[in-house]
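Below, a portion of the complex is reproduced, with chain positions unchanged.
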Amino acid sequence: MTVSREKPFYFNPPWNILFDFNRLNKISPWQVKISFLLTSFLEEMEKRGEIDFRASGVALDSSAFIYLMKSKLLLKLEEPPAPRPVIKDIVPPPLFLPLRHELTSTTIEHLLQVLEEVIKGERLFVHKIKMEPILPQPSEVLPEIDRYLMEIQKQMENLYFRLKGVLREKRVIGFSEIVSKAERLEIIRTFILLLFLAQQGRINLWQEEEFGEIFITLAEENVIEGNGASF
Amino acid sequence: MKETEQVSEQNLKKEELEKLTLIEAALYVAGRPLDLKTLSSVLKTRSKRKVRRLARILAEEYAKRVTALEILELEDGRFVMQLKAEYTPKVRRIATRPLVPAGPLRTLSYIAYRQPITQKQVVEVRGSHAYKHIKQLEDLGLISKEKAGKNTILRTTTFFADYFGLSHDLKTMKKQLKTLFETLSSQSSMKVGGGER
């Protein structure tokens, strides 16, 4: 990689003309071969792997400016100059660099050491993918939900039936009474089912004080909406 | 070496001597095993038998001479010029240039381990610099590209296998890499962990 202290390659000829607006204003636009400049500029940038959008933008802007100048001159009916004659001189045949065998220092250990780092990176990448929200396939998940909902409905009916039996004798019962013999998990389940029943307006729930007993009464028959849960 | 044993430089015609040096030139600059087809193309001849005969004479000449180099005929019929094994430890430290810089080497290791793999996947894991690496690795003959519909499939070449002394058969090569990789990682994790396992 190039040292960051170096000025960017495009400040050197032939590309520098694209980045020197003062000069650009003074020169004859016919001297500038835009397609060559832009192609080689892109090639060089790609080769270096230093993609600089600002520089590209400036280069594009300058090219447009040069085109504009050319168009203006053409409108003034100024003939583009004849291409500069290439100066003839003897060019000797290419000097092919002598071929030398060279043992390179990379061993399979080097290859595997760097592989370790890459595989770590790959794991991170795969992990990232998994964290993206993935919508579950409906065909697989919906029956599950159905079964769960059906189960709740069934449990709710059971509980309601039980409550009706108990509340035939007394109008009010405390939550602690109906779960007095139940396990912890069962208590939680019962509580959730009570919430569902109250939400449907089939029972009333209330507390007289925070963290106090939860009282349960049956709602009036036929009253489906109205004062459901009140706590 | 077989029936060619009697033949020596003296018995060869000038034209054949010239061919012998051409094979030598090819093996020297290649630095990797060359098959008879490649050698034939250098000699501009079609007769592989003839090329094999000449390459064997050259190998024999080298064997007779006091030299650090050897020319070997491999089992698959290819020929290679290399440093005799006993000299390697004595001069290895002189070799300082890596095969490829660290970045491309990482990309190469990943391709080798996961091949055949799409270019897209390599770029996803290694970042957009990987395009440049892939180009470099291809120029060096370490990997090859192949179009498959919209995808570009990457895999390592026989040159890669030869360079690292791995099998040409993809399945075997991947097994070799996996085994070596696991050995290496268990060694390095032991080093990090410190304690014995």
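As written, the chains take the letters A and B, and residue 1 is the first residue of each chain.
By definition in this document, a residue touches a chain if its C-beta (ideal position, glycine included) is under 8 Å from a C-beta of that chain, and two chains touch if they have at least 3 such contacts.
What you are looking at is a predicted structure, and each value in this text was computed from that prediction instead of being measured.
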(Q) Suppose a student sees one copy of each chain kind; what stoichiometry should they report for the whole complex in this file? (A) A x1, B x2
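As a convention for this text, only the chains that are shown with their structure count from here on.
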Q | For chain A paired with chain B, centre-to-centre distance based on mean C-alpha positions, whole Å | A | 42
Q | Residues on chain A engaged by chain B in the complex (per definition of touch) | A | 46, 49, 99, 101-119, 121-122, 125
**Q.** Residues on chain B engaged by chain A in the complex (per definition of touch)
**A.** 28-29, 31, 81, 83, 92, 94-100, 102, 105-110, 112-113, 124-126, 129, 132, 164-166, 177, 180-181, 184-185, 188
